[in-house]
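First the structure, in the form of C-alpha cells, and then the observations on it.
One protein chain omitted, others in place.
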Amino acid sequence: MTNLYQSILLILPEIVVSSVLIILVLSDLIFHKDKRVIPFIAGLGIIVTGAFVINQFGITGFAFQTSSQTVRNYGMMAIDSFGVFFKLIVTASSLLILFFSHASNEIQKTKDRLGEYYALIFGMILGMFFMISATDMILIYLSMEMMSLSSYVLAGFTKLRDRSSEASLKYLIYGAVSSGLMLFGISIVYGMTGSTNLYVINSLIQAPQINLFALSFAIVLIFAGIGYKISSAPFHFWTPDVYEGAPITITAFLSVASKAAGFALLIRFIKTTFVSYIDSNGSWTLINVFDWKPILIGISILTMTLGNFSALWQDNLKRMLAYSSIAHAGYLLLGLVVFSNQGLIAILIYFIVYLLMNLGAFLIVMLVANKTGSEEIDDYNGLGYTSPLLAVSFAIFLISLTGLPPTAGFIGKLYLFIALVDAKMIFVAVIALLNSVVSLYYYIRVLKHMYLVKPTESTATVVPSLNNRILVLALAAPVLIFGIYFAPIVDLAKNCLVILGL
Amino acid sequence: MSESLLINLSIIILFLPLAGFIKVVLFGKKFPKLYLLEVAIISIAFALSVFVMYSKLAYYNTKDIIGAFTWISTGNAPFSDVLNIELGIKIDNVTVIMLFVVNLISMLVHIYSIEYMRGDKRYTRYFSYLGIFTFSMLGIVLTHNLLMMYIFWELVGLSSYLLIGFWFEKKSAADAAKKAFIVNRIGDIGMFIGILILFTSYKTFTFDTIFAQIAAGNLPFGSSAWLTAAGILVFMGAVGKSAQFPLHVWLPDAMEGPTPVSALIHAATMVAAGVYLVTRIFVMLTADAMLVIAVVGAFTSLIAATIALTQNDIKKVLAYSTVSQLGYMIMSLGVGAYVFAFFHLVTHAFFKACLFLGSGSVIHSMHHEQDIRNMGGLKKKMPVTYWTFLISTIAISGVPLTSGFLSKDGILAGTLAFGKLTGHWLIPIIGFTVAALTAFYMFRLVILTFHGEPRDHHKFDHAHESPLVMIAPLAVLATLSIFIFYTPNPLSPDAGWFMSSWVKTPEQVTPVDTRFDFLKPSAENIHGGHHGEIVHSVLYTETMHWAHYPAMILSLVVAGLGILTAFMFYQWKKINVDKLIENKFTNALYRGSLNKWKIDEAYDATAINGTLQTGSGLSWFDQKIVDGAVNGSARLTRIVSKISGWFDTYAVDGFVNFTAFFSGFIGLSFRKLQTGKVQTYIVLVVFSVIILLLFFKPF
Amino acid sequence: MIGFPILSLITFLPVLGMIIILFLKKEQTAVIKYTALAITALQVVLALVLLMNYNYSAAGVYEEKSFQFIEKFRWINITGISWLGTVKVDYFLGIDGLSMPMVILTALISFIATLSSWNINHSLKGYFALFLLLDTGMMGVFVSLDFFLFYIFWELMLLPMYFLIGIWGGPRKEYAAIKFFIYTLFGSVFMLLVMIGLYFSATETLADGSKVFTFNILQLMNSANYTADGILSSLNPNNMRFAAYIALFVGFAIKIPMFPFHTWLPDAHVEAPTPISVILAGVLLKMGTYGILRISYPVFPDVTKQLMWWIALFGVINIIYGALVALAQKDFKKLIAYSSVSHMGYVLLGMASLTSVGINGAIFQMFNHGTITAMLFLIVGVIYDRTHTRGLNDFGGLASQLPIYTGFVTVAFFAAIGLPSMSGFISEAFVFVGAFSIDAIRTLTIISTLGILLGAGYMLWTLQRIFFGPLNEKWANLKDLEFREYAMFIPLTIVIIFLGVYPSAMLNIMNTSVNSLVNLLSGNINITSISGF
Partner (left out) sequence: MFQVGLTHFLVVSTILFSLGIYGIVTRKNAVMVLMGIELILNAANINFIAFAKYGNFGLNGQIIALFVIILAAAEAAIALAIVLNTYKTFSNVNVDEIDKLKE
C-alpha cells in the first residue's frame, strides 16, 4: 500500500487540479445567479496548484510503480524536475490566460457559462499535467484525450460566432483522427513488446529480433499523434483554422500551454524510449531501431519554413500569429534534433521566452480586438500614435519573436543556434537563420502599419484599464530584462534537465 | 646674415599673402578697403624677397640653404614600415630668383588690379584670391620635397579655379574654371603616381635625399625603366600645369578670368611652375625621359604657334603664344639646355606679363572689347600701352637687345647642339619654325591692334590711355625686357651674371648608361667643376659654343622673316590675306588653325562623353541589375504584386524584392494546401504518414 | 586615469536622455530638443575628457593590459553542469587607437545631427528618443571588446534606424527602411553564426586556471586559446575558417557598403531626413570597416592575408564604380550617397594593404569621410529646407545669392575632392602610399587613382550646376545661413582644415595601435607568448 501512498504524494498537483475542477463545477451550480466569484476561485486554484508544483522541485520518483520482470523499477508517471518545469510553464500560462479571460470581451459576454469555461480550462490543465509526466503509452493517450476533449469544446465556446463552431468541428475531427492513428500505433507497439511502458519498451526494443518495419510504422503513427499536438508540419493543418476561429484566450492557451505539454511529451517519449546512453558531453546515443535525426531535421525545417512563408500572406493577426507559432514549433524542434542536453536546455529556455512573448502578442491583439472587434491588420494603422503603450509593447513582443537583441527572443534563438553549432549542424543553422530573416517581413509589417502609416479617423484609440496595463508591462518588462540579463532563465533551465531514467 | 635668418625671412614671405587672404575672408565684409592692406602686404613680401635674393646671391651663391621639420611620423615601431614626412624649405639661386619674379609680378598685378577691377562687386574677394594664389605659388617655389610640391601644386590649382571662375555668372567662365581644374587633375594623377614610385622606393619625399639615393645607384624597384617612368610621370604634372600638349586645352579657355589674373597666373608664374618642376627633377631624368620631354615641348610649341596665327581674340593670341613659349622651355629642358630654359622662364615672365597687362589696358579702354578685328589705330590714343606692348613684342620675337633674344637664342643653340649630338634634327627645325611663327603672329597682333585705321569708330572714340596705376606696371615690366638687366653683352648671355654665376646646370644623377652620351661625365671634368657643382660635359658645352653663332644668325633670319611677312600682310597690305584664305589649300590650314585643330571637340566626343555615358550606363546597371537581383525579377514581382495588395510595397526592385517575390511565391504554394476542408487535411496527414514511412526507412 | 566608468557613461548617457524624454510631454518640444542637445553635447565633452586622458603609447588591439579606460566584469556567469562547463559573457569595454577616433567621431556627429534635427516637425518625442537610442547603439559598437556585447549593440541600432527612416523619411520611406533593415539583418545573422562558431572554438583561461569558452575578442585572437576540435580552430586551418571569414566579411561589407551590397545606401539616404543621413554616412558606414579591423583582421590573420588582393579589388571597384555612378545622378543627395560609396572604397583599399601607413590612412579616412560627408549631407539639407527640391538642374547661380553658404559648400566639396590642406587629402594620400608599396596590389592602386579625377569631375560639375551660372530667378529671395546652421558647419570646417594642416593630431592617436595590428597580421608578434591575458 506504501506504493499507492507514495504515488499520491507524487501526484499532488494533479490531485489539486482535479479537485479545483470539481469545485468549479459545483460552484457553477451554487452561484448560478452571479458568477463573478468563479474566476477568483479559478485563480486561487491555479495559484495553489503552482505552489504544489514548485513544492515538487527536486523530488524524483515514479508514481504507480508496476512490478515487472525487468530489473529497473518504473511507473506510469515519472516525477522529475523536467516535468516540474513544464508544469510550471503550463501553470504560468494558465494563470495569465485567466487574466486574459477576465479582460476579454468575447468571454465576458458569455456570462452564464463562465463556470463551464473555467472548468474546461482546468480539464485541459489536468490533461497537460498528465501528458507532461506520463511514461506509459496508455496514460499518454488518455491524457491527450483528456486535454483534447476539453479544448474541442473551448475552441467552440463562443457559440455566437460561426468561425468559432467551425473551428471546434475541424479541431474535433482532426484531433480525433490523429489520436486514433496514435492509438493504433500504440496497439501495434503493445503487440510487439507486450507492454505499454516506455521503460520496458526501451529495454525490449534493443533486442535484435524486433521487426523494424512494423515498429517504424507504429512509431510514425504515434508521432502523428504527438506532432498534431505540437502542430508541426505535416500535422499542423488544423492550427491556423482553429487558432483563427477559437476565442483568442483559448488560441493563446493552445499556442503556449498545449504546445509545451506536447513538447514535454515528445521529448520524454523519445528520450525514455530511444536513448540508450548519454555521454559526458551530454549528447545522446539513440538505439538503432528508428532513424529519428533525418525525420526530425526534415520536419523541423519544413515546419519553420512553412510557418514563416505562409505567415507572409496573412492579414488577420490571429492567423498570422498561428503561423508564426507553427514556425516557432519548428525552431523548438531544432533543439531536439541535436539530441543533446545542450539542445534540451535550449528548448527549455526557448519555452520560457516563448511563453512571455507569444502570450504578450496575443494579449495586445485581444485588447485591440476588444475595441475594434476584429484582428485585421488594417485596424492597426497608426495605432502607434493613438495608443502608444500597446504599440510599443507589441513592437517589443514582435521584435522578440523575430529574435533580435536586446530582447529575450534573441537569447532563445541564440541558445538554439549554439546547440546546433555545437553539434556541427551548420547547414541547418543557416537555414534557420535565413528563416528568421524571412520572419522579419511579417513581424515588421505590423510595426509598419502601427507606426509608418499615419492614424486615420477609423483608427481605434485603445486605453487599457490599469490591470491590463500592468498585465502588458508584466509581460513586456521581462522580455527586455531577460534579453539583457538572461542568467536566471538559463540557470532555471539547466536545473530542470533531469529526466527520470538513465 | 645668418642662414636661419634667410629661412625665417622666406617663411615670412611665404605666409604674408596667406595672412592677407585670411584677414579678407574673415573681415572682408566689414572693411571693404582691406584690399589696400593686401597690396601693402605683397609689397612688403616683394621687398623681403629682394633682400633675400640679394643676400643669397651675394653671400651664399653656391650654397643651398635648407630648413626642414618633421610634419608626420607614423609606423615608427618595430617591424612596421616607417613613414616620416618632412616639410621644408630649400633656398638655392633658382629659388630666390623665382621668389623675386613671383613677388614682383604679383605686386605689379595687385597694383594694376586696383584700377582694373574697380567697381567689381566682389572687389575685396578678388584680392584675397590673389593672396592665396601668391601663397601657393611661393610654396611651390620654396619647397624642398615632392609632397609639399604636390600640395601647393593643388593649391595653385584651386586658386586658379577660383580666379578663372571669378565671374561665375558667365557660364563660359564657370566652364573654363572646371575644365582647368579637371584637366590639371589628369596631369596631377600622373605626377602623384610618379611621386608614389619614388617614395615607395626611397621612403622620402625630399629631393636631395632621393637624388642622393639614385646617385648611389639604387633605382626604383631596381630598374632604370622605373626611373624613366617616374621621371615622365612627374613630368605629367608639368604637362598639366604648363599646358603642354595634349593637356594644353585649358589655358586658352582660362582667359575667361580677369586679365590681370591671366597675366599673373596664366602667363608669368603658375604656368611656369611646370617648367620649374622639371628643373627641380632635371637631374633624375634619363635619356628616354628627356627625349619624351623634348618632343612634347617641341610639338606643343609648334601646334600652339600655328593656332595663334589666326586667332582674333587678343587674349587668345597671347594665350596660345604662352603655350608655345612654355613648350619652348620644356623643349629646352628636354634637350639639356637647363640654364636657358630657366632663363627663358624669367624673361618670358616679364614680357608676357607686360603683354597681358597691356592687352588688359586696351580691353579696359575699349570697354571689354577683345576682338582685334574691331581695333586698330590705338597707337595714338594710348601711347604708353603701345610702346610697352611693342617692346615686349620685340622681346618675344627674339630681336637683339632684348632679353627674349638672349634666352631664345640660347634655347635654339641648345636644340641645334642636341640635333648635332643625337641626330634628332627635327627638334631644332621645329624650334626655328616656331621662332618665325612667333614673330609673325605677335607683330600681326601689334599691327592689327595699334596700327592702321580704327575699324570700330564708336569704341575707338571712347578709348583713352589707362591711368597711372595701370601703365606704371607696364613700364616696369617693359624695362625688364631689356638685355642690360641680364648681361653686358647684348649678343651673348654667357658673359652675363645670370648665366656665369647664378644658375648652373646641375650634374645628372641618373646611372651613366641611361644618360645621353653627351651628358656622360668625360674624364677631364669629373673633377672639373668647383665646389661640387659640375657643369655639363665638355662635349655639350663645346657643341653649344659651336651652335651659338649659327643659331643666332638663323634665329635673326627667321624672326626677321616673320616680322617682315607680318608687315607685308597687315601693315602694307602687299599680300591680300583674304585671297590667301580663299585659296583651297591654305584655306584648309586656315580653318584648322582657326578651329584649334578641333582638339577640344575630339576630347568632348571621346573622353568626356565616354565617361558620362559609362556613368549613366552604370547607374542603370546599378538600379536594374545589381539592385534587381535578377533582371526579370522586377516584372515577376509585379505579377505577384497583383496577387497580394501589401506586396507591391516591396515589389519594386532589388534583393529585398526578389526575396519578397521568392518567399511570397513559396508562401502562395503553401497557402494552397490550406484549403479549409478538414478532409483534405486528413488526406494530407495520411499521405505524409506514408511518405515518412517510405522515405525515412528504418535501419 | 579616470575615477568613474567613463565609457559606460558615454555609451549609456543617451539612454538616460531617452528615458528623460519619454517622461516629458509631447507638447514640450523645446524642452525635448534641448535635452537631446544637452545630452549629445555632454557626450562631446566626455569624448574630449577621454582624449585628454588618452595614453598615446598604449597599443591595445590584442593586449588587454594596454587597452584604456577598461571596464570589465562578469555579466553572464552560469556554472554547475559538468558537460556544459561555465558559460560566461563579459561586460568588457575599452578603447585603443582603433576605436578612439571613432568614439570622437560618433560624439561629434551625433551632436551636429541633433542640431540639424531642429526643424523635424512632427512627433519630436519619438524622434529624439529613437535618435538617442541609436546614438547608444553606435557608441557601444565602438567601445565593446566582447563579441557578444558588440553584436548586441550592432543589432540595437537597427530598429531605431528603421523607424527614423520609416517615419520621418521621404516619399518612398517604407521601402527604403525595410530595405535597410533586411540587408543589415541578412548580414548580421551570418555574423551571429560566426560568433557562435568562434565561441565554440576558443577557450579562455580564468584566474582559477579553468578553461571556458569565450566571446572575448582579445582571447579569440590568441591562437593558443583554440581547442583542437574547435570548428573554427586556428590550429587546423580548414575551409570552415575560410567560409566563416567570408560570412563575417559580408556582414560587415553590407554596412560599409561594399559593392555589390551597396544598393540599400542610395535609397536609405535619399529617403532619410537630413540628420539621419548625416548619422548614416558619418558613423554607421564606419561600423563596417571598424568591425573588419577590430574582429576580422586580428581574429583571422591567416585568411586575411589570403584574401587581401580581393579586398583591395573590391575597394577599387567601390572607388571607380561609385564615382562613375555618382557622375550620372540627377539628385543632389543621391550623388552624395554614391560619393560615399566611392570614398569608403579608399578605406577598403588602405586596409587591404596590411601596411601601417595604409591602415593608418584607412582609419583616418574613416574619420575624415565621417566629417566631410556629414557636412555634405548637411549642405543638402540646408538647401532642401529652403527650396524643397534636390534636383541638380533645378538650381543655378546660387553663389551670388548665398555667398556664405557657398563658401562652406566650397570647403566641403574641395575636402571631398581631396584637396591638400584639407583632412581628406592626407588620408587618401596615406591610403595610396600604403597600397602602392605592396607589389600585389600596385596595379589596382594605379587604377584607383582614377577616382581622384572622377571625384573632381562630379563634385565640380555639381558645384557649377547649383552655384554658378546665371541665378535661377525662382530662388531670388533665398536666405543665407542662420545661426544654428553656422553652429553645424563651423565645427566641422575647423576639424577638416585643422586635421588637414596638422594630421598628426589624429594619426598619433591611432599609430601605436595600428602598428601592433600590423605586426599581429604580419606574424611578427606571437600573441601566445604575450603575458597579461
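Going in written order, the chains are labelled A, B and C, and every chain counts its residues from 1.
The rule is short, and it goes like this: a residue touches a chain if its C-beta (ideal position, glycine included) is under 8 Å from a C-beta of that chain, and two chains touch if they have at least 3 such contacts.
Note that the coordinates shown come from a computational prediction; the quantities given were computed from them, not determined experimentally.
Engineer: Counting contacts across the entire complex, name the shown chains the missing chain touches.
Structural biologist: Its contacts among the visible chains are A, B.
Engineer: From the list A:147, A:177 or A:496, which touches the chain that is not on show?
Structural biologist: Spelled out, the listed residue whose C-beta touches the missing chain is A:177.
Engineer: Would you mind spotting which of A:34, A:162 or A:457 touches the chain that isn't drawn?
Structural biologist: Of all options in A:34, A:162 or A:457, contact with the hidden chain holds for A:162.
Engineer: For a quick check of understanding: of B:512, B:575 or B:683, which residue touches the chain that isn't displayed?
Structural biologist: The single option touching the absent chain is B:683.
Engineer: Of the residues in chain A, which ones touch the absent chain?
Structural biologist: Here the touching residues of chain A are 138, 141-142, 145, 149, 152-153, 156, 159, 162-163, 165-170, 172-173, 176-177, 180-181, 183-184, 186-188, 190-191, 194-196, 240-241, 244-245, 313.
Engineer: Footprint of the hidden chain on chain B, which residues?
Structural biologist: 671-672, 674-679, 682-683, 686
In this text, only the chains that are shown with their structure count from here on.
Engineer: Across the interfaces A-C and B-C, which one involves more C-beta pairs in contact?
Structural biologist: Pair with more contacting C-beta pairs, A-C versus B-C: B-C.
Engineer: Chain A to chain B: how many Å between their CA centres?
Structural biologist: Here the centre of chain B sits 79 Å away from the centre of chain A.
Engineer: Could you put a whole-Å number on the gap between the CA centroids of chain B and chain C?
Structural biologist: Distance between chain centres: 38 Å.
Engineer: For chain A, which residues are shared contacts with two or more other chains?
Structural biologist: 441
Engineer: Where in chain C do residues touch at least two different other chains?
Structural biologist: Expected reply: 174, 178, 182, 186.
Engineer: Touching chain B in the complex: which residues of chain C?
Structural biologist: 174-175, 178-179, 182-183, 186, 259-260, 262-263, 321, 324-329, 355-357, 360, 397, 399-400, 407, 414, 419-421, 425-426, 429-430, 432-433, 436-437, 445-446, 449-450, 452-454, 456-457, 460-461, 463-464, 467-471, 503-504, 507, 511-512, 514-516, 518-519, 522, 524-525
Engineer: Which of the residues in chain A end up touching chain C in this complex?
Structural biologist: 280-282, 341-342, 345, 385, 399, 404-406, 410, 414, 417-418, 421-422, 424, 426, 429-430, 433-434, 436-437, 440-441, 444, 447-448, 451-452, 485-487, 490-491, 494, 497
Engineer: Report the residues of chain C in contact with chain A in the complex, numbered from low to high.
Structural biologist: Going through chain C, the ones touching chain A are 75-78, 80-84, 87, 123, 151-152, 155-156, 158-159, 162-163, 166-167, 173-174, 177-178, 181-182, 185-186, 189-190, 192-193, 196-197, 199-200, 231, 240.
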